[in-house]
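Pasting a structure below so you can have a look.
Here the complex is missing a single protein chain, while all its other protein chains stay put.
All chains are identified by letter, namely A and B, in their written order; residue positions are counted from 1 within each chain.
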Amino acid sequence: MTGLQSTGDPFVRFQEVQKSYDGETLVVKNLNLDIANGEFLTMLGPSGSGKTTCLMMLAGFETPTHGKIVLDGAPLNDVPPHKRDIGMVFQNYALFPHMTVAENLAFPLHVRKMGKAEIEERVQRALDMVQLGIFGGRRPMQLSGGQQQRVAVARALVFDPKLVLMDEPLGALDKQLREQMQFEIKHIHDNLGITVVYVTHDQSEALTMSNRIAVFNDGIIQQLAPPADLYERPDNAFVAQFIGENNKLIGKVTAVDGDQCSVELDSGEKVAAMSISHAGVGQKSMLSIRPERVMIGDEAADCDVQVQAHVQELIYLGDHIRTRLTVCGREDFVVKIPNSTDRAGLVPGNEISIGWRTRDCRALDLPDNL
Amino acid sequence: MNSFKTALIAAAVASVAAGAVTSVQAETELVVVSWGGAYSASQQGAYHDPYMAKNPGIKIINDDSSNAAVAKLRAMNEAGNVTWDLVDVVAADAIRLCDEGLAEVIDHDKVLAPAPDGTPASEDFGNLLVSECFIPQIVYSTTFGYRTDLLASKPTSVCDVFDLAKFPGKRALEKNPINNMEWALLCDGVAPDQVYEVLGTREGVEKALAKLGTIKDSVVWWSKGAQTPQLLADGEVVMGSTYNGRLFAVIEEEKQPIAMLWDWQVFDLDGWIVPTGTKNKAAVMEYLRFATDTQRLADQAKFISYGPARKSSAPLVGKHATLGIDMAPHMPTDPANAKTTLLYNYEFWADNRDDIDERFQSWLLQ
Partner (left out) sequence: MTATDIQNGPTGAIVTADGQPLKVSLARALRRQRLFALALVAPLFIFVTISFIIPIADMLFRSVENSIVEEILPETVKALESWDENSGELPDEAVFAAMVADLKVAKANRTNSKVGQRLNYERSGMSSLFRGSGRKAVRIKEGPYKEKLIKADKDWGKVVTWQVIKQFSPNLTPGYYLASVDAMQTPDGSIQFEDSEKAIHTKLFVRTMIMSVAITITTLLLGFPIAYLIATQPAKISNLLIILVLLPFWTSLLVRTTSWIALLQQKGVINDFLVLVGLISEDGRLAMIHNATGAVIAMTHILLPFMVLPLYSVMKTIPPTYMRAATSLGAHPWPAFWKVYFPNTVPGIGAGAILVFILAIGYYITPELVGGTSGTFISNRIAFHILNSLNWGLAAALGAVLLAIVMVFYLLYDRIVGIDNMKLG
């Protein structure tokens, strides 16, 4: 995983970090990760993938079993959480219910022994920042979920921490509010230029907000890349399947030629694909093709790879149409067709021709479950 | 479907009939209230078991509620549902229950068996018939036991309890003025026949308390009869008062290094009353005639060291049922033990208990 470490002075550095709770299994396996100053980095992964543990080690609530974490040039291992100067937004906000909103915001300032006037001024500024200027006197329980969320963000920022950690902060909100809050948090990040480490299992949230995303699985960073790279150029089968929708075709690699390879599918067809992370000639591989990169009708005729498909069903979704096809023996092949496209022949039961470009088809490792 | 219904009805009828049959055959259940523990066991051995063996239709159920019997009987009576048939109480409680009309008046000669020689019951019990509702069963005494190994010399008088110089160590006394006040006055130089006269005055009460005050800091106050034997056995106290039967058990059955101090033991009576409103009056009276006859009262002494209340029973007292020792010398009424005795003064305490108890308890708090 050497590629994960950039050159220069990183703001946060995880160096060979390992974590085990029971002494038998590693929850985090040899993590190396650099985070640049001002970056919005998201740790994305399914539950149990080790992403929250990494965040907790950074915050100081868990100690690494092995390895080193550095913040702003100073090793953090022996610094207790309250001296790390890291703001944190918790999953359920962790607003103190016995304090008013203003008291909540003043708490980190009080413990830093700031003057009364300065505290008041900073609290008001923080409240204004999250558009809650008039709610200072209320108790957290009297606010809506979105408002509580904003208070939590304001509290994590009010004492100008070096770094802000967010642990699935939007998990408890409904979809619409979540999307709105994503933009608000992103704006605050852009305006303040502060470094944010964000943990989520929601890929659309990660894609929307992050500069870079670290995809976690099984205690390992599977890929660390900007959102577009992650979606369009997944490094391995896990990332391809975890991020976005993915069509898989299984076959055996018969030859490798530079950055391309040829694969003989289980159904007999031979196709060319980008050679990414398959196990080598003679080994099985999973081909990954995004649904919107598959062409039908006339456009298919221009494609590098063309195959026959049997239309199973159509789902009308307004701006586009989802089609489920049987392709090369697999019945779960999905194609998204823009509404503007000519849909001639797209009738369940029909045989049609589909195609894709070789660079949109990536030969990856074969996951265990296939 | 019809046959199913018929079967159901038949089954129902059969079960009702069966129920009726069993209830006809059912035994009469007599609820006998007593003190529990060794005392109830002695009654079981001497009275209940032989009676049930002779009368298969009677079943005796024990209820160990005697320590709260008066209050419970009063409550039952107010609620109009008396569930007890026979209650074992101390004489003072019997008098009170009789006063309140909660106990049946007994014609002793009619209800109770005469002595084997034909002496009527009232004469056989003699002056122990302290209430017209009360049938005495045993004479017990409240007296002292002491540790034979923890004291330099043997206490011989009740006044040794008040002698901290000669007999250092803690004493166990009942958390109650009765008996303690009498002993205190006796040891303060009051003549035995003037004890109650003195105690009937405010000054007399203060005099007794002053005497008790000389040992107050060395007293562990007990409220349950079992506490003193335990305190003695644990060595927490070197001497203490309790019921003589409790001391017998700890000395003879548990073989603890404890001995009896009979001086100025206070006799009291324990016996039966029949609660007003019992649903099995006839059956209870029949049982009572058996359970209080000369032989049965003598038999009880086989199990516990309390003296039978009938004069005619005394010669019949034999050996302990399991230990095999002669019981007569362990009776509080044995002449060797009864050289100096007091009899619980029912009338005095009925009049003065409330007042003196209040004064005594407030003295304890000081």
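In this text, a contact is a pair of C-beta atoms (placed from the backbone, for glycine too) under 8 Å apart; a residue touches a chain by one contact, two chains touch by 3 or more.
All of these numbers come straight from a predicted model, not from anything done at the bench.
Asker: Hey, which of B:Glu100, B:Asp149 or B:Glu197 is the one touching the hidden chain?
Answerer: Final answer for the missing-chain contact: B:Glu100.
Asker: Based on the whole complex, identify which of B:Thr28, B:Asn67, B:Ser157 or B:Thr214 touches the chain you can't see.
Answerer: Reading the full complex, the residue touching the unseen chain is B:Asn67.
Asker: With the missing chain put back, which residues of chain B would touch it? List them for me.
Answerer: That gives, for chain B, the contact residues 67-68, 70-71, 74, 96, 98-101, 105, 170, 175, 220-221, 223-224, 227, 230, 234-236, 347, 350-355, 357-359, 361-362, 364-366.
Asker: List every residue of chain A that touches the chain not included in the displayed model.
Answerer: Answer for chain A: residues 59-61, 80-88, 90-92, 94, 96-98, 107-108, 111-112, 155-156, 159, 165 touch the chain left out.
Keep this in mind: only the chains that are shown with their structure count from here on.
Asker: Measuring centre to centre with CA averages, how many angstrom lie between chain A and chain B?
Answerer: 85
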